[in-house]
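One protein chain is absent from this view; the other protein chains keep their places.
Per-chain numbering from 1; labels A, B and C assigned in written order.
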Amino acid sequence: MKNEIIPISLITTGGTIEKKYDESEGTLVNKESLVKNTILNILRLPYSEISLRSLLSKDSLQFTDKDRELLLSAIKEELGKNRRVLVLHGTDTMAISAKYCFDNLKNVPLPVVFTGAMKPIGFLDSDATQNVVEGLLAVKILSPGIYLSFHNKIFTVPNVVKNKSKGTFEEI
Amino acid sequence: MKNEIIPISLITTGGTIEKKYDESEGTLVNKESLVKNTILNILRLPYSEISLRSLLSKDSLQFTDKDRELLLSAIKEELGKNRRVLVLHGTDTMAISAKYCFDNLKNVPLPVVFTGAMKPIGFLDSDATQNVVEGLLAVKILSPGIYLSFHNKIFTVPNVVKNKSKGTFEEI
Amino acid sequence: MKNEIIPISLITTGGTIEKKYDESEGTLVNKESLVKNTILNILRLPYSEISLRSLLSKDSLQFTDKDRELLLSAIKEELGKNRRVLVLHGTDTMAISAKYCFDNLKNVPLPVVFTGAMKPIGFLDSDATQNVVEGLLAVKILSPGIYLSFHNKIFTVPNVVKNKSKGTFEEI
Partner (left out) sequence: MKNEIIPISLITTGGTIEKKYDESEGTLVNKESLVKNTILNILRLPYSEISLRSLLSKDSLQFTDKDRELLLSAIKEELGKNRRVLVLHGTDTMAISAKYCFDNLKNVPLPVVFTGAMKPIGFLDSDATQNVVEGLLAVKILSPGIYLSFHNKIFTVPNVVKNKSKGTFEEI
């Protein structure tokens, strides 16, 4: 179908990408999702219909098995509505959550892409916009499957791990 | 090969995306290429090796047949060096130049992607960064061929045309 | 009075500072006032009460005697309400309009400050925010009179002229 509008579900879970500066405490914390006002509203997406689902709001080091079950069931639900899925997730356990979904999602009918950021969305030199833009394109053009998209590279899950010293991900 | 660095040639030709404000004249003009300092230096591209080739610096409405020949031969040269190619081009005749390359480039061995912007790179709400980020990912993950990438959508050349009233491209 | 909220009227007249990019034409034009959404809403002004008055929307080279009369009468009106006045104006004839007000406003009871920008508000490296921030402070701390504030310098009207080659103003 020509010039079709593609439905994409953007599931947010917190993580560095959505940490916000608390001026009274002087610290960065996960509260509400920030991606809509800071990135989505600025991008030009005439051929995409994005629905935002704020699922969790935590540092990914605090993720429990229950959180991963919740994420898996949300992804299944969105896929069941025939929507591609982009997941925003903290980088520290992103590869673990992605592998958990890979192990428990058989015959994925559409692309599911995980991304996040090394620097929160509110910084001038954050990598959040780059990663979200890449994730939104990846989810459109990759074949069905589970991926991690980061810093201009697509990784196939589960063959990916965070490289903490380089501040990015790498293939294993 | 794991964690391979992919070579990409970024050919610039001018166009709205690289127009710069001339303070003494109060007008927007194509002079030198701007993409390096404004976009490339800010992106995180640990798995890409980008070489910038400033080929032309004109509004695409001024493009002549000679300019298109020059562009075609530059693309051929970069492909011959085993590099993927991203072309920055004015939107008004981007589809025409892309079609010209499509007609004259048989058996393209790697992806060649055209992109540009509706609003020059120097504006806070320019679509240049989005389009360049998308183009740099498209050139990495698409199969060999000639494409136009714009506003989170990949178009197959020559089935694409600018929609001036909507300020974007569309499939035909 | 401690921690008093100071009333300031911001009169906009167009000029480079408020030129907006028209994507279909590819040109910069004066239409509606832009300063509220781009600058005022971002600044922290707990001790100021700013009212915006969009008076004109033209390149200052197009200013007529009628326009200057209109501006003068708006300034008088705001001063009559006991409000300090900041005027946004094109740089090309700013010194002329400021001198016109100087010649026709005797016994100014509060500061009246003119400012503008060399580069429109929408550019990442515009001087608009700097000049507006400086103007809003100047209007608060200068003694009554008519001034031109630009690039971290306060000029006393009418001893000021634009230096076109340097892209700023200078004392004469």
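Criterion: contacts are C-beta pairs under 8 Å (C-beta built on N, C-alpha and C of every residue); 3 or more make two chains touch, one makes a residue touch a chain.
Worth saying up front: this structure is predicted, and the values here are computed from it rather than measured.
Although one chain is omitted from the display, it touches the following shown chains in the full assembly: A, C.
Considering the full assembly, C:136 is the residue among C:34, C:136 or C:157 that touches the omitted chain. Residues of chain A that touch the chain left out of the display are 16, 19, 21, 23-24, 26-28, 38, 118-120, 122-125, 164-165, 167. Chain C residues in contact with the hidden partner, per the touch definition given at the top, are 2-3, 42-48, 118, 125, 127, 129-130, 133-134, 136-138, 140-142, 149, 151-154, 166, 168, 170-172.
Simple rule for what comes next: only the chains that are shown with their structure count from here on.
Chain closest to the overall centre, judged by the mean of its C-alpha atoms against the mean of all protein C-alpha atoms: B.
Centroid to centroid, with C-alpha atoms defining each point, chain A and chain B lie 27 Å apart.
For this pair, chain B with chain C, the centres built from the Cα atoms lie 40 Å apart. The multi-chain contact residues of chain C, meaning those touching 2 or more other chains, do not exist; every residue touches at most one other chain.
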